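Excluded from the complex is one protein chain; the other protein chains are retained at their positions.
Let's turn to chain A:
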Amino acid sequence: MESATKDDLLKIYNFLTDLSCCNRCILRYLGFHISNEENPFQDPDKFFMDLKNDKNDGDITSKRIKKNPCPVCLNCFDPETLEKLISNSVRTHGMYLHLKKQFPQFKFKSLYDTTESVLEQAHKIFRYIAADILSKTLQKTFHPKSNFSLLITICYGDDDKEVENMKQIIAKKSSRRRCVDIEVSRNNIFEFLKDINPEKFENTFTTPPVIPEKNIFIEKVELTADPIYLGGRYLKFKRNVGQTPWVIDGVSVSEHNIQDIIFDAVCISFGCSRDMMTFCASGREDLDVRMLGTGRPFYIKIDNPKDRNISKDQLMQIEKEIIKTKLAAVIKLQAVYASELNHIKLGEEEKKKTYRALCKTESPNIKEAIESINKQPLNLEITQLTPMRVLHRRTLLARKKTIHSIKAMELPGHKELFEVEFVTQAGTYVKEFVHGDFNRTTPSLSSVVGYPTDLVALDCIDIELIWPEKD
């Protein structure tokens, strides 16, 4: 605003005041920001008073005597009242055009740009003023990064009437697409106002905006607390237990699932309901695969928690409740930060996984079969054409994967069964690596042994990922 003279500022001030504009809206049009060092939004009356005094303009009383609601912000920048941004946007635009016409020489900042040169955004002014009042009333300090937020919806009685015109214009614009019902939201009005040409706007809306007849009122106040997160690793001791509920045509595929077992335990310990929680794990094992050893990393998110302080006792209680089911266990359960959550999804391609498998072979000599497997080099490269098993939901593609290591072991007393432990690259189709899947996976244990070899049972015993942070 350095380029503008005080004279200019005063002229605009007087002009807008005559139109019943409130002082904060005038500051906004003049290009002031809340983040400015000399923030005038705190006490705009004083700011203009000083401006006038500097100019020695005898008349120091505000010209705005008629107590109409401000035609731009509908008084929502007024500490005594408050906003809904729909009519507000239209009105802001109307006054903006009017102002630009009257003062063509003054370089007004843009209304919609996202750069520095934008006029202060309406909601920021509102938040600034509202936060101040609320802090005083509630005797709590306002912090922009607090984990508790307040959503205030403000309603203007004539909103629908004023937005009706807008609907018509938008409808005309998109008439080619036969959409009859157009949702009017703050966002699409913004988008629309950004591009509208001034004449068209003036044909539909009065500029400057008419003096409002109704006051705004608070429609609702919603309180939300940021979610809290619990991280840990889970084990699954039984086959045919799913990871999450899986329903096909109204029938559950598995009787139990890890998510529900964990949620139930958390419900008991925290007294919160299931629908406040979301479950997220680092990958998933098949229904018929157990998860043993070090377990699989996971976290749960609890929305809108009543209590943010989680005690060690509560966490231990959850672990105990879970293991009581004898189907699953959770270890290392702890509160985790939202910023850590991406660890669980990161590096999914490189993550190594360790499996133990029970295999059955048609080889007549089990010792030879085991030897030929154990002769395989470290980091064996294999190519897997999308298995038949998942062809219905995955793109047909040949994928290269690495079997980092492999070790077969005899099972005393069994001539066709043996155990194999292997470390694979994430995303390897393990079952297919054993049986070969119509030679779609090469090499496979079947091809290495030279006789059909198949996988009878599979356990996942490690997923290489440090999670959660604390041991």
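Side notes on the structure shown:
Operating definition for what follows: contacts are C-beta pairs under 8 Å (C-beta built on N, C-alpha and C of every residue); 3 or more make two chains touch, one makes a residue touch a chain; residues count from 1.
Convention: contacts and distances are computed from a predicted model.
Of the candidates "Membrane magnesium transporter", "Actin-binding transcription modulator", "Repair protein Rad1/Rec1/Rad17-domain-containing protein" or "DNA-directed RNA polymerase subunit beta", the chain left out of this view carries the UniProt protein name "Actin-binding transcription modulator". Residue A:A457 is the one among A:A225, A:C267 or A:A457 that touches the chain not shown.
Among the residues A:A329, A:I344 or A:A369, only A:A329 touches the chain that is left out of the figure.
The hidden chain makes contact, of the residues A:A131, A:L292, A:L380 or A:A426, with A:L292. When the missing chain is restored to the complex, the residue among A:I133, A:I268, A:M316 or A:L378 that touches it is A:M316. Annotation for chain A: contacts to the undisplayed chain at residues 235, 237, 239, 249, 290, 292-293, 316, 319-320, 323, 326, 329, 331, 356-358, 360, 388-396, 411, 414, 417, 419, 431, 435, 437-439, 452, 454, 456-457, 459.
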